[in-house]
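Heads up, one of the protein chains got dropped from this complex, but the rest are sitting where they should.
Up next is chain A:
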Amino acid sequence: MRAHARARRTLATAVTAVGAAALLLAGCAQDPTEKPQGGAPAGDKAKTTLTVGVFGAFGLQEAGLYDEYMAQNPGIRIEQTSIERNENYYPQLLTHLGTGSGLADIQAVEVNNIAEITATQADKLVDLGKAPGVDKAAYLPWKWAQGTASTAKGGATVGLGTDIGPQGICYRKDLFEAAGLPTDRAAVGALWAGDWNKYLETGKAYKAKAGAGKAFVDSASGVMAAVTGSSAQRFYDEQGKVVYKSNPAVRGAFDLAASFSGEGLSAKLQQFTPAWDQGFANGSFATVSCPAWMLGYIQDKAGPAGKDKWDVAQAPKPSNWGGSFLVVPKAGKHTEEAAKLAAWLTAPAQQAKLFEKRGSFPSASASYKLPAVSGARHEYFGGAPIGEIFAKAAEGVPVTVVGPKDLVISQNLADIGMLQVDQKGRSAQEGWEAAVKAIDNALDQ
């Protein structure tokens, strides 16, 4: 939900990677060495090179999926180009789509951008809904809907879902115990089940016992992201009109998150900054809204010292934060082969492998029955049955209406409005007005 979930995961390293991104850009030029086998006998096709353009550490290559596909299809060679941050990747993708050049055969798209892609670029992309090997029934319905253009725009499914970010709540067992709260993950989940307000109440109870200096949540904007992620309608209505100002779900989430700050339950950190990372290591907060991909991030930042201290429980309501899609530009040289590869990469079996190796939670619900997902446990988080927890969350996520400027709206709500409330002690009303002003300026044509 919050800006560039995936790209931001790696943000601590990404700051230095601005330099590295330049290198990657330089390395972005396609390697034209296709290997036509000289005088190949009839029927032995020359190798086709497919390129895949991704942002951040996408994981397809790291999980060995390309190697597996190439072994199965001797005629195909796969090359990946990667740009570290989605902020740099996405504008470049748009420029390339506009000129129809410089595109990889398959391009990744972040969930915050997918609505803009389906609304403005659908005619430049292959309809993957009709590609061979694609099974609509294997995907979560809301994920499938996000990658599909509106009927007015042709109704093509241009994006195949890769991972998603169903949310739980990660919490520190030792801090909960010290504050007299239960530590068992089922009991913790029961504390706030069904209502985000109960999460706030638990926070108040925590604070009463834990004393000063220990916050309940990392940041108010993290809470806001989780709460808005659990409502079907957020910033746009079904007709594509911007309604975030009048939508009680958005304002409600904003005010609820603001009260976490007002009650002194927030550590007043800004997510994906070095200070936030230090907060994990120093145990400055007891809970954090936790999409599936956040587990690895916490493990990295909290380090070995945090082992057996962290655990993960069910969130008050099913909610989603982050995820990606694969699209196939029509301007590519091998669109047919590319569509086949995209279908294979996003099929349930491969998504399960990606989850096993990289922790990216599958958007293909058919894979939840596979043992790699259903039996998955996370060692670092006290052996939590993460496959079960996140599959339950994923299936409960409503079919969210996504809009073209979701990213701009959510980013300004978090980084302007909520940050003023959380870090500068402004009232919820003042923060809201500042965010609205910034969003109006950003959306105004």
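Rule of thumb we're sticking to: a contact is a pair of C-beta atoms (placed from the backbone, for glycine too) under 8 Å apart; a residue touches a chain by one contact, two chains touch by 3 or more; residues count from 1.
Basically, contacts and distances are computed from a predicted model.
Taken from the listed names "YCII-related domain-containing protein", "Na(+)/H(+) antiporter subunit B", "Beta-ketoacyl-[acyl-carrier-protein] synthase II" or "ABC transporter permease", the protein name that UniProt assigns to the chain not shown is "ABC transporter permease".
Checked against the full complex, the candidates A:T81, A:T202 or A:Q271 give a single residue touching the omitted chain, namely A:Q271. Only one of A:G279, A:G306 or A:G387 touches the chain withheld from this view, namely A:G279.
Residues of chain A in touch with the missing chain: 3, 8, 11, 15-19, 87, 91, 94-95, 98, 116, 120-121, 270-276, 278-279, 282, 284, 404, 408, 411-412, 415-416, 419-420, 423-424, 434, 438, 441-443, 445.
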